[in-house]
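Since the structure comes first, as structure tokens, the remarks are kept for the end.
The complex appears here without one of its protein chains, the remainder shown in place.
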Amino acid sequence: MTSQKKYELYRGMLLIRRFEEKLTELCAGGKVPGMVILCTGQEAVAAGVCGALEKEDVIISNHRSHGHLLAKGADPNLIMAEIYGKSTGYNKGKSGTLHIAAPEVNALCTTTVVGGGIPIVVGTAFAQQYNKSGSVSVCFFGNGAADEGSFHESLNMAALWNLPAIFICENNVYSGAQRMEDHTKVKDIATRAIGYDMPGVVVDGNDAVAVYNATVEARERCLAGEGPTLIECKTYRWRGHGESDHQVYQPKDEIACWMERCPVEKLQKELLDEGFITRQEVLELENEINKAVEESVRFAEDSPWPAPEDALEDIYA
Amino acid sequence: MTSQKKYELYRGMLLIRRFEEKLTELCAGGKVPGMVILCTGQEAVAAGVCGALEKEDVIISNHRSHGHLLAKGADPNLIMAEIYGKSTGYNKGKSGTLHIAAPEVNALCTTTVVGGGIPIVVGTAFAQQYNKSGSVSVCFFGNGAADEGSFHESLNMAALWNLPAIFICENNVYSGAQRMEDHTKVKDIATRAIGYDMPGVVVDGNDAVAVYNATVEARERCLAGEGPTLIECKTYRWRGHGESDHQVYQPKDEIACWMERCPVEKLQKELLDEGFITRQEVLELENEINKAVEESVRFAEDSPWPAPEDALEDIYA
Amino acid sequence: MQNISMGQAVAQALSEEMRRDPSVFMAGEGIGVGIHDSPLMPTYGLLQEFGPGRVKDTPVSEAVIAGLAVGASVLGLRPVVEVMFFPFFTLASDQIVNHAAKLRYLSGGKSAFPMVVRIKAGAGFGAGCQHSHNLEAWAAHCPGLKVVMPGTAADAKGLLKSAIRDDNPVIFIEDMGLYFFPTPVPEEDYTIPIGVADVKKPGRDVTVVTWSKMLGTAFKAVGPLAKDGIDIEIVDLRTLLPLDKETILNSVRKTGRLVVLHEATRTGGFGGEIAALAAEEAFEALKAPVKRVTAPDIPVPFSPPLEKFYLPDEAQLIQAIKDIVKA
Partner (left out) sequence: MQNISMGQAVAQALSEEMRRDPSVFMAGEGIGVGIHDSPLMPTYGLLQEFGPGRVKDTPVSEAVIAGLAVGASVLGLRPVVEVMFFPFFTLASDQIVNHAAKLRYLSGGKSAFPMVVRIKAGAGFGAGCQHSHNLEAWAAHCPGLKVVMPGTAADAKGLLKSAIRDDNPVIFIEDMGLYFFPTPVPEEDYTIPIGVADVKKPGRDVTVVTWSKMLGTAFKAVGPLAKDGIDIEIVDLRTLLPLDKETILNSVRKTGRLVVLHEATRTGGFGGEIAALAAEEAFEALKAPVKRVTAPDIPVPFSPPLEKFYLPDEAQLIQAIKDIVKA
């Protein structure tokens, strides 16, 4: 990977990190409604995967979506406004944090039904194959979602039809308050790929470069007509399931240990070591990103609420 | 295996074969209502599995159930009467051929929803574990059913909790009119067991002894608290999906080839070769079984229809 | 005018639409190579004409079949997928109800999901309650869906074409009891609008609102009632969602009497919606109690006399009508 590309991944991760740190702050201050679910600590997955995609490639996301959306190029202002429930948000406040769709960047559907996006990506990948569009579809889901029946049905069909789909299992150790060993006996979700005669790959989900490389390879397989790949990214959720979760079940030392392996710092360090950026440039970038995040908050807060009767719109096409 | 045991399996298979041949005849004559689905050619699975079970072991069956029920010791008269829809049938005519429950022999539920029984066996096995009852639960399902989400969720939970469950995938090459290669890319359904960290075994489903041995082993694992096993029995459906299916999609030579490997004849030959039975005894047995089958038809035909208002009963306990 | 069954009418609509629009494809269990090789079946001949690229036999996996439609439609294809029997709607219902029906709303109107889910419905085949269970009331309780349930072969053809051309998810419910009897169906390409009920027979005394196979049952009551001087108006709903309230209300306001007839079980059936509508918006016009003629609240039993008992018939309809004409 070029240092330039690495820098882009780093920059993408930093935006996600700061955007969500801001959300933590806003939630603590009671500023945003509903339940907000963050991907803090898992940024390398979003950045690495989306960094390997083209604009016309489709992503289908889940409840932990902010990183995916930002990495796919969605506008932080419109995401933040949607999280606030403002009329200027991506979906006019109808979605909120949990189901943001940004068709503008082919982040077509986000579903908070665990496992619900996996069948959908079979459909988008089918359409791409049918239309010979030369693009691929990616679905993000968690280790918990891999226990849903939809995972099984989808991977089987995608493999059977050689669809250009990439299944990204973001294994952050937990599914709600249940640890991996409390919800499945298998050590690696990627093992399940064998049951569909599909390649299953395990990567370090805190290493954006590793995630990127695995995705590039899977994407090439897709485009060569060789069908889907399951990629399991081993990572960790620094925060609770959502911002109202006090993490009583998450051992403190476990969290600390994973924070040592911060994906953002890892890449920052590599870029500094490689001499591609300087400490000064890091500070400037931080500054720029903080400004963008502040701007998104200002945008959201200044935006109007939807009118109550707007609730009646957008049901039918 | 003792010759005596082998003889019992043979005898059980012969009953299934003759019972269902009679059904073929009755269906052709328009004598029985609804859609009748037979397991002709697959008898070794039912006989081998149920031969390894004790009475208190539970079976959960599917749309292709007659063999399972007979092998578990259900009364042919009551099955036939149920198939006819008579009030004397196992379920007073409410089930018909597709959902016969015979709690008397712990054939607790039969469901014609493909894959629908697999979650239920997780429940019965859980109850057995919870009650330390020293018995096991067996679920029969097809290769097609192994693509349903329920298969996946169930095997994962059963493995996770070390439940005393045995999953019998009766792979008869077809799922409706779809061949195995048209509904999944994987060669052996048993491979999927890896994805749950469960043993997966492939056996010759036309060899009752092999099926029996695999079941005995799985049962021992269950009772030793080592959890469930997935056993894939490779076999073949001689007849159509149901009796109204003209098998246009089933190659004639494929059928012929599998008929050469008749599971009933196989065991008969072994018993004759071993000298455990004589040709004369075979004829006597045939005679006895034919009588039992004829008797079941007589019983069914002589039995009264349920009264229409009986339809209103048996909803709530 | 050709004489074809509803199965054939569906097949005709499907093949004509697939010829017209290359973005239409089909998927389902055994819709290509099937266990019933009869020309009366709704997907007969389509695999031969359009090939396995557009007529996709699937694994037995209802959730992903529905999800396939959701994903393919958001990218602009027009999938027509099949749920083999109505009880299996349950297995597809998360994708249909939580995704197909809601994702447009969740996109703030940015995305569309032009997909059709065909479902085979209806009791009367000796298949029992896990194959026969009419759940149209479930679908009709889900904003974002359209729900169509034709009662004739001719309607099926025109409505299915509309469904395929519609930009929303449409649940298209075919009663298998209509698959096998030929009735007149126009040969040309025509559509029937979704959301418009049809007065299949005008009448003076009592409005009978019904849909799907029960339309035929309603017609069987016409003659016997006429002998008693009772002239019924038969309103064929055709679409349950969006509901054509005006046609229903106009009829009830005219006749002053309403009987709803449907095959599904009574409690919680969609008949309640129609009765409620009349009690809310045509109350002044009502001269007698509303009546519902439906299956009893039981699963569909297998045995022929029990299944016959389950199905509402014209005798029950006639009785209900006479009761309220007297009242």
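Order of writing sets the chain letters: A, B and C. Residues in each chain are counted from 1.
Rule of thumb we're sticking to: contacts are C-beta pairs under 8 Å (C-beta built on N, C-alpha and C of every residue); 3 or more make two chains touch, one makes a residue touch a chain.
Note that this is a predicted model, so its numbers are computed, not measured.
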| item | value |
| --- | --- |
| Omitted chain's touching partners, listed by label | A, B, C |
| Hidden-chain contact residue, picked from the options B:118, B:146 or B:180 | B:118 |
| Touch with the omitted chain, as defined above, among B:99, B:183 or B:266 | B:99 |
| Sites on subunit B contacted by the missing partner chain, in the whole complex | 58, 60, 89-95, 99, 101, 103, 108-111, 113, 116, 118-128, 130-131, 137, 149-150, 153-154, 156-157, 160-161, 313-317 |
| Residue numbers in subunit A that touch the chain omitted from display | 33-35, 85-87, 92-99, 111-116, 144-145, 147-149, 175-178, 182-184, 240-242, 244-246, 248-249, 305-312, 315 |
| Subunit C, residues in touch with the chain not shown (by the definition above) | 87-88, 90-91, 93-94, 97-98, 101-102, 105-106, 128-130, 133, 135, 137-138, 140-144, 241, 243, 264-265, 267-273, 275-276, 278-281, 283-284, 286, 288-292, 297-299, 301 |
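Going forward, only the chains that are shown with their structure count from here on.
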| item | value |
| --- | --- |
| Distance between the centres, which are taken as Cα means, of subunit C and subunit A, whole angstrom | 40 |
| Averaged-CA centre spacing for the pair subunit C and subunit B, given as whole angstrom | 36 |
| Per-residue multi-chain contacts in subunit C, two or more chains | 58-59, 61, 63 |
| Where subunit A touches two or more other chains, by residue | 149-150, 153, 156, 160 |
